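One structure, pasted below without further comment.
Every protein chain but one is kept in place in this view of the complex.
Up next, chain A:
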């Protein structure tokens, strides 16, 4: 993607980038955003990123839990090995 090196960023460029962010929001968050201002979209984006960070934390928790009940001879370990080999 080419990026202009000029110091003057156009409003159009900004609004294009903001609508791209809008398109990345999941369906559930996008519903109220159809006529949202840039500020509202940014706010929703921040909230979405925070929730994604929380999901990573939560999934790390649960994976750690699951792995504690695994040992190297278990079928689950074989699953991981086979995914790695494929």
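As a working rule, contacts are C-beta pairs under 8 Å (C-beta built on N, C-alpha and C of every residue); 3 or more make two chains touch, one makes a residue touch a chain; residues count from 1.
To be clear about the criterion, contacts and distances are computed from a predicted model.
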| item | value |
| --- | --- |
| Protein name, per the UniProt record, of whichever chain is missing from view ("EF-hand domain-containing protein", "lipoyl(octanoyl) transferase", "IBH1-like N-terminal domain-containing protein" or "Splicing factor 3B subunit 3") | "IBH1-like N-terminal domain-containing protein" |
| Residues of chain A (touch criterion as defined above) contacting the omitted chain | 1-3, 9, 13-14, 17-18, 20-21, 24, 39, 42-43, 45-46, 48-50, 52-53, 55-57, 59-68, 70, 72, 76-77, 79-81, 83-84 |
